[in-house]
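One protein chain omitted, others in place.
== chain A ==
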């Protein structure tokens, strides 16, 4: 038996002890000497101009070092392109402290820097700024007729495919039809950790930025572009993150502010946003969707139309893939997908866990439920009748797709067969009971990544890649992959990440980290393994003489012939005998395009939810959720399960409580705090079962992983909304479903 087979098991997080003992350092915890503190001042208006900033009054306070604003910010990069980060949408990125114009509420307008945080905060409160206010528009409702089709702009954005078949005619002629509009408001990521940057001034114009980010290289490139820094002038580090969910994909203004102040004052500076300011850094956009479906007499889809309109800022065309999924999740020959944006006086939205899919999924999957009822079919049966074996958007087969097994195993675990179709037909504990379901699809992506592997004479392996760990389990799965590749126990491996001095990895997002960085880690360890084999073969009596790399394996601290396990050497002996103190290897991984181009690569899931509704009071309690996920190979049962549990909780939040409320009179979010922006608490969270349906898939990447961070959120929101309908007979189409909507 091999004790160094780690992949697919469920070891604890390797970084767990650091986290619970407080020795994991987050960006606000690097206490570099002589640190100054910056506090951001935010605009109270949504649109207009700064007429005057009375900074001198504040500069006069002892201990205040400087007040930065458009008045005195030094000459920075001129062209938009310098401000564009790797996933910037089309348009002109927001430039903090660039000009007197106010283009959104809570726009950062000044940075007060002082010797202490308390003084900076106080001085910020005293800073008088005169504004000239202009009329603003923040209400998407007013822009219904002004939607426009965005350009390609952002990396990863796919404009919807052109219509196929004859969707209008097919809808009109369908046996059963449905048409409905779905809406949800803005939502914010709300990670627990505030955006913080500690910028260490290293002298001579060189800095290290300990920055909360999901992409240290993205931030580094941004800083180089904006501040004209050389490659060696700036290092960006982020080893731990108290939640990101997409909020850290783009460089936030906290890092801009921190670096600006450090360079100008030639001193280390920390900038931390407030919880209120966490509502000014991007969000899941307020979205309106219209879905039309029609069925044939046999319950197959005759037509499917899905159109979405969402808000963006005046300066960027933020885009996400909302409707495309509707063209691939179900088999349908007559499909029309539409996608439009509308500009408002708000900050640019930003990718938030399963961006686009989470929104579009609600429209599609609630509509599927409505269609099932219109056609008189059980919602699961209806989905099975419309199962897609090919991705019709691109007319390619799936590299693997075990959604059918997800349906079967999820339904069995949930007890879907006990459900009676009629709304209001189930009761328990004096309450109405409802059961609903929803499924989803998400991309399986691999991006170019690099890694370095080093092994010391004592046999300890260190692997590095500048990826991120936002709580997902990156440290752990990379340790597992590296340890298994070189046949070592987990304790003999250290994985290091989050530093631009390491080999480059992509932003941590899109659920692609396991596939991308995991493959690079494997390749680097393989490259190192080849070097070790060569060393072993140099020894006179080596039993491995003449063996090729693919004829050996690393297991239990040994290197041995695959076909004859007795022909083995102990790894540590090889290293020690060689006289080398350390061996290292670099490698990178890119997707195998030739292999992949004939396939559509996606993960799938289905969620089943049960609710109890107190009809008199409108209160909803989610009592159970079963989520079944097909995402290739699962690297770590425990961290993967945690991802799914977290996703389900996110789906529940979106269904029942999360919404950032805009007061259009002020063009300002009013519930910008944790007391009034509700995220689920323990009392809201039901028993959750996570099921993983294994898929063998060597097309997506050599590890066969598809990523698990986002797909688990899909289906959940719709399943809960559909369960509420099943319980009450009331179809709520604007989320969140708060109790007043059921009264």
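The criterion applied here is as follows: a residue touches a chain if its C-beta (ideal position, glycine included) is under 8 Å from a C-beta of that chain, and two chains touch if they have at least 3 such contacts; residues count from 1.
Just so it is clear, contacts and distances are computed from a predicted model.
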item: Protein name, per the UniProt record, of whichever chain is missing from view ("Xanthine dehydrogenase YagS FAD-binding subunit", "Flavodoxin family protein", "SufD family Fe-S cluster assembly protein" or "Amino acid/amide ABC transporter membrane protein 2, HAAT family"); value: "Xanthine dehydrogenase YagS FAD-binding subunit"
item: Selected residue (touches chain absent from view) among A:60, A:135, A:593 or A:675; value: A:675
item: Residues belonging to chain A that touch the chain removed from view; value: 44, 118, 121-122, 125, 276, 614, 616-619, 621, 656-657, 661, 663, 665-666, 668, 670-673, 675-676, 678, 680-684, 738-740, 743
